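With one protein chain held back, the other chains of the complex are shown just where they sit.
We just call them A, B and C in the order they show up, numbering each chain from 1.
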Amino acid sequence: MGDLDELRERVRQFSAERDWDRFHDPKSVLLALVGEVGELAELFQWLPAEAAATMAAEEPLRSRAGEEMSDVLLYLILLADVLEIDLATAALAKLADNARRYPPGWSPG
Amino acid sequence: MGDLDELRERVRQFSAERDWDRFHDPKSVLLALVGEVGELAELFQWLPAEAAATMAAEEPLRSRAGEEMSDVLLYLILLADVLEIDLATAALAKLADNARRYPPGWSPG
Amino acid sequence: MGDLDELRERVRQFSAERDWDRFHDPKSVLLALVGEVGELAELFQWLPAEAAATMAAEEPLRSRAGEEMSDVLLYLILLADVLEIDLATAALAKLADNARRYPPGWSPG
Partner (left out) sequence: MGDLDELRERVRQFSAERDWDRFHDPKSVLLALVGEVGELAELFQWLPAEAAATMAAEEPLRSRAGEEMSDVLLYLILLADVLEIDLATAALAKLADNARRYPPGWSPG
């Protein structure tokens, strides 16, 4: 089982044990994802652009970034589950599509 | 190799073949992720909440949702790679942490 | 009448003339606002941080940024109207509150 599948199983179990499935319509889960993206943005907003990666390699920012990115991923996995979309398959297809649209050497000019 | 690792490898290769790594500081990738979350939101914004899942099971919305969710995932994987964070490990740890903070039966009251 | 009030009146009239009020529950309007924030982010995502302001002073980016910022503002005004919140009053109160929380000379250290 791939790790996205494993995470989906755990997200399902977590939600079922708390009877939270009833809250998980697509628009609600999407707003929850937006909330987590906002928390991630708050970690980086005032960092100098060119130093952000270096600063994010230090604690406590490193752990905080990992947590907020995890929250984004977990809500994305939940949304995909609610919509019965296989994220791994969809993402591989999208990468292949991107490769066709932007061949190596492509430039926007 | 897990599917998040596989996607990360493909994202790396895609970026390297186009010499796009130079654009991938954390704040830029984060804004790109915000852009994709916005496109995902636009698909669902005016759907009736209780009918959104059913409507999203039909084409063309189903494919569009899968594409936008894939874009969110791919930028999240790219951001994790830039920050040298292992998303699968971080997400499993966050789920375990959530389970401690919200034991089954927990209510916000 | 202040310009936020004037914009609210025009947003109301625009919506009423198209019978769009029925779509304007808070979560839907909020997702529409997220969509516009995403479009704004897409304009800036790959610009070098230190050159972004200068580049955004040139057309066509200048007009595009004004349009996307306008869309964000118009959905914010619509959301405030749906929630019967006076944005100008609320924003002045929030600025006064911020001034108390962050006195001049305050630092996060």
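Criterion: contacts are C-beta pairs under 8 Å (C-beta built on N, C-alpha and C of every residue); 3 or more make two chains touch, one makes a residue touch a chain.
Computed from a prediction, not measured in an experiment: that's the story for all the values here.
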| item | value |
| --- | --- |
| Contact set of chain C toward the excluded chain (per top definition) | 2-5, 7, 10-11, 14, 17-18, 25-28, 30, 33-34, 37, 40-41, 44-45, 47, 49-50, 52-53, 56-57, 62, 65-67, 69-74, 76, 79-80, 82-85, 87-88, 90-95, 97-99, 102, 104-106 |
| Where the missing chain touches chain A, by residue | 23, 25, 27-28, 31-32, 34-39, 41-42, 44-46, 49 |
| Contact footprint on chain B, counting only the chain that is left out | 27-28, 30-31, 34, 48-50 |
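As a convention for this text, only the chains that are shown with their structure count from here on.
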| item | value |
| --- | --- |
| Category of the chain touch graph - line, ring, star, complete, other | complete |
| Distance between the centres, which are taken as Cα means, of chain C and chain B, whole angstrom | 25 |
| For chain A paired with chain B, centre-to-centre distance based on mean C-alpha positions, whole Å | 3 |
| Touching two or more other chains - residue numbers and ranges from chain A | 27-28, 30, 34, 49-50 |
